[in-house]
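Structure first, then comments.
All protein chains but one are shown in place.
Per-chain numbering from 1; labels A and B assigned in written order.
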Amino acid sequence: MILIVTLLVVLMLAAAICAAVFKDLISAVISGCLVSLIAAVLFYLLHAPDVAMAEASIGAALVTAVFIIAIKRTERYEE
Amino acid sequence: MRTFIVILLLAVTCLGIYSVLVHIPFGTGPSETGTHYLANTRSDTGASNAVTAVVVGYRGFDTLGEVTVLFLTAMGVGAVLATLQNREKRSIEKASLILTAACRFLFPLTLLFGAYIFLHGHLTPGGGFQGGAVIASGFLLVYLGCHGRRISRPASKVFESAGGLLFVGIGLAGLYVGSRFFLSNFLPAGEFNTLLSAGIIPVIYIGVGIKVGAELTGIIDRMMEDT
Partner (left out) sequence: MTFLQNYIYYIASFGLVLTGLYIIMVKKNLIKVILGISILETGVNVFLISLGYQENGTAPIFSRIGLSANRMTDPVPQALVLTAIVIGLAVLALALTLAIRAYRYFGTLNLMKIKDQKW
């Protein structure tokens, strides 16, 4: 059980570092969505189902959609 | 020079956070407030979900503040984007037939699921905010899949205002009936673990669910204008 949690945390931190490094903004936003999704799984493993549902529906779906709409109206690449 | 200052700041923050975190024990039980709420939820409010009882029953005024902040944000998004001149239209590629048909099929099912979540907020995990977010993602699906279909703005405003007025109206009605304070629980508590229980909590969550769903859809509609 602890090994599964450790694996998920390592994946979450790797996705956060990828969000910092990528130059294509759409890839960075998708990495941020992966961070939110794994955070929702961690909330469920901490016995908080209300917060897991809120994070999965708001953090992983609506925040990503709002970011992609904003990127579409501005520029796609970082420089 | 700049990178050196950044590394220094991050190292100091790291040291500060670490020196606090080693002293916090992990896995010990709830605090005194939490124990009191858990012990008295059933007799005070009659809700099965303790988190819902805390959000709407014990801390209902904070939820009113949060609904106000959401309303201000929707107003701010509308105000900032209203004065933006639209550029010339880019040609948008239409979605294929399968995608359009699937989005139109899934849309009423998603609305039904969101309504189920906020109706049963006092019995199962869920509530107004989660149900409103699922409703908004149902509308987002139609925006992305079907070309050119938009919500009607007056209808969205009516739903949003009706939800907010329901919340504040039930709260003000508590000032005159029952134990006389704002947001007092004056409806009967009913039988435990059934749908019509827990006093005003399902009524407030219905108002919050409709309001949050209409608001988040309005934000997405304003931002997606003419793209």
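Here is the rule we use: contacts are C-beta pairs under 8 Å (C-beta built on N, C-alpha and C of every residue); 3 or more make two chains touch, one makes a residue touch a chain.
Since the structure is predicted, the reported quantities are computational estimates derived from the model, not experimental observations.
Those residues of subunit B that touch the chain absent from the view are 2-3, 6, 9-10, 13-14, 17-18, 21, 24, 26-31, 33-35, 37-39, 41-42, 48-51, 53-55, 59, 62-63, 66, 69-70, 73, 76-77, 80-81, 84, 124-125, 127, 129, 192-193, 212, 216, 219, 222-223. Residues 2, 5-6, 9, 12-13, 16-17, 19-20, 25, 28-29, 32, 35-36, 39, 42-43, 46-51, 54-55, 58-59, 62-63, 66-67, 69-71, 73-75, 78-79 of subunit A touch the missing chain (whole complex, contact as defined above).
Methods note: only the chains that are shown with their structure count from here on.
Averaging Cα coordinates per chain places subunit A and subunit B 19 Å apart. By the touch rule above, subunit A contacts subunit B in their complex via residues 49-50, 52-54, 57-58, 61-62, 65-66, 69-70, 72-73. Note for the complex: subunit B touches subunit A at residues 49, 51-52, 117, 125-127, 129-130, 133-134, 136-137, 140, 216, 219-220, 223-224, 227.
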